[in-house]
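All protein chains but one are shown in place.
We just call them A and B in the order they show up, numbering each chain from 1.
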Amino acid sequence: MLDAPPFLPRSKWAAASGDLLVAAFALLLVVVSFSAENPQPYLFPRILAIAMFSLALLQILIVASGGDWSVQLTTILQEARRSSLAILAVILYVALCEWLGFYTAAILAFLSIVYIGSNNWSQRQFATAVAVAAATAVVLYVLFSLLLRVQVPRGWLF
Amino acid sequence: MEFLNYMGAVFTPFNFFVLCLGTAGGLILGALPGLSPTMAVALLIPFTFHMEPAAGLILLGAAYTATVAGGAVSAILLKIPGAPANIATVLDGHAMARNGQAAKALQLCFISSGIGGVLGIFVLIFFTPILAKWALAFGPSHLFWMAMLGVTVIASLGSRSAVKGLISGCIGLWISTIGYDQIEGVERFTFTEHLTGGIHTIAALVGLFAVPQVLQMIERRGGGGEVLAMEQHPVWQTVKFVFGRIRAISIGSIVGIIVGLIPGAGGQIAGLVSYDQTRKFSKNPDNFGKGEPDGVIAAETANNAMVGPSLVPLLTLSVPGSPTAAVLLGGLLIHGIFPGPDLFIDYPEVSWTFINSLLIGQLLMVVFGLALSRLAAKVIRLPENYLAATVMVLAVFGTYSVQHSYSDVLVMATLGVGMYLFEKFGYTAAPIVLGIVLGPIAERNFAQGRIIANAGDGMAPYFLSGGLNLTLIALIVLSITSSVYFEIRSRKQKEVSHA
Partner (left out) sequence: MKKTIQSLLTAVLATTVATVPTLVASAADYPERPVSLVVAYNPGGATDFQARIVTMLAGKENYMNMPMVIFNRPGAGGKVGWTQFASKAKSDGYELAAYNVPHFIAQAIVFKTPYGIDNVEPVANWGADPAVLIVPKDSPFNSVKDVVAFAKKNPDKLTINGAGLYVGHHIAYLQFAKESGTKLVYVPETGGAPALKNVISGQVMAGFNNLSDAFRSQDRVKILGIADLERHDFLPDVPTFKEQGVSVDNSSVNFRGIMAPKGTSEEILAYLSEKAVAMFGDGKVQGKMKAGGSPMHVMTRAEVQAMWKERQAYLSDLLKDLVQ
């Protein structure tokens, strides 16, 4: 602990990268919650922001002293690249579902996620996926629109 | 033993049919992400308008009981808790499923739910008059300390490091402050209009658990991932096993009953507190989080043990202790039944039938639940990409249905994608959700307590004196010290094994 270096070596920076982000975010919260005009409602957020910041510093210190090397930035980037298409699909789905209508969007999202998650994609698989997606939409319709009477946004199709 | 005289009413063909329907429907609704017990009960209220009071209450009671247990199915198989109450079940339940013990985990969950549930209802039947007074003793200062006790559990919630767990907890507590503040009505941290309504617990729960699961299933496409297999596991063996775990069951039931009794404490934390306590009393606490059956037993016993006692304040004082109990109160009032100390004298027929139906409902829940576990085996044999697609679509529909809000869907997805990335840095979702649940309880009660204290003797005497306050504070200190002790011990063990 005593000989923790004043500057973390590169790999340690990587291991603490998440914690550094948290610390930066906590610092932002400290600034925001202390700059509010009306102090009363911000009492609780202030305590939290300070606690979060101190804990993040403690965590960085633990990593710096060699206590926790479980995080590997390179693996994280690799894994995130593998799922980047799926992340995009989720974002597009949620961004467009109100405009397309929930049922249309659900079918499209279902197909894209099945496609992104498959290794090889033949015509027959496509037919299966379309059939399952349509069936899922019907089940959703029965469950939410008919049984639970939730009025989900409808687009131009249905 | 008065309740036995009214047992017959549960078994009239129509009432029993309603009971089965409510239990089966509740289990399925509970297993879907986004559909919480409160929602299920609120949705059913209109159906009870046209029923006899007893039948209507049977439907509501059965749905309440079963949704609480149903949430465990997706918690175990998909790592997605159906309701905040099932977070603790995820920790060891899903780990068991990954170790190839999915069937055993599901059986454990339903059998211990049943045991806890029945014990809880016996408390409701036999001790209601004594406990009613006790439930009222909890004021703002006690609820504040109660929430703080919940926060201390955070550190031990399956994170690889206690510090990271606490950081996640703080993030959750902060998320709970987004939106209008509860006391002054001032907007906090709302930089887009989608956040003005605050972050709904269910939207956060679905986002933080379901979306990372979806993305992980896609990420590990083409092998490398864990393939869940449903092993053959005879039910009688599980029954025998559960009855050998008296410690986990006792802790689970006691914690569940106590937390259930306290109005406003949020029964959602019963499972977590019980999980934490069981771990501390366990001979091998290091197995927790890696598929320890005691973890599942403790969490699920407590979850359902809470159901009966949570109705004590409602039935005797007409004070609902939880949102779900508030909806049940509506169900009673519609039929002209005013809960109060004389409820069982004025309306013995309806009240005892209702309680009996809860009791029988628990048993039915076990039977249906075990049947459902067999069906669930088929679910996990689905190809992962199909499973991921289904979960994602359900997450959007489920979140939207909570309060018909598109903003909730956006919040859910944003939190979800963020959590997926955040998990990679060694942070976990459970403490965040716990923070979101406990934040409002802690903040509101602190603010109210401060107003009351300033009008009275001042802050210190109000928050720091009295038997209940001191007991809770002692428990908090105990919880923190033991967490620190475990952390240091496990670090030492790691050092030894590395050397």
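A few points about this structure:
Assume a residue touches a chain if its C-beta (ideal position, glycine included) is under 8 Å from a C-beta of that chain, and two chains touch if they have at least 3 such contacts.
Everything quoted here is computed from the prediction, not taken from an experiment.
The omitted chain makes contact with just one of the residues B:Val10, B:Leu29, B:Ala42 or B:Val242: B:Ala42.
Of the candidate positions A:Ala95, A:Leu108 or A:Val130, contact with the unshown chain belongs to A:Ala95.
Only one residue from B:Gly100, B:Gly139 or B:Gly466 touches the chain missing from this view: B:Gly139. The chain that is not drawn here is touched, among residues B:Gly179, B:Pro348 or B:Gly466, by B:Gly179.
Taking the complete complex into account, residues 38, 41-42, 45-46, 49, 136-140, 179-185, 192, 196-198, 263-264, 313, 317-320, 323, 325-330, 333-336, 338, 340-341, 403-405, 410, 414, 444, 448, 451-452, 454-456 of subunit B touch the chain not shown. For subunit A, the residues touching the absent chain in the complete assembly are 91, 95-96, 98-99, 149, 151.
Criterion: only the chains that are shown with their structure count from here on.
Per the touch definition, subunit A reaches subunit B in the complex via residues 17-19, 21-22, 26, 29, 32, 36, 38, 40-42, 44-45, 48-49, 51-52, 55-56, 58-59, 62, 67-68, 70-71, 76, 79-80, 82-83, 85-87, 90-91, 93-94, 97-98, 102, 105-106, 109-111, 113-119, 132-133, 136, 140, 144, 148-153.
If you check the complex, the residues on subunit B that touch subunit A are 43, 160-161, 163-164, 166-167, 170-171, 173-174, 177, 181, 183-184, 186, 188-189, 211, 214-222, 383-386, 388-390, 392-394, 396-397, 400-401, 404, 406, 409-410, 412-413, 416-417, 420-422, 424-427, 439, 442-443, 446, 491.
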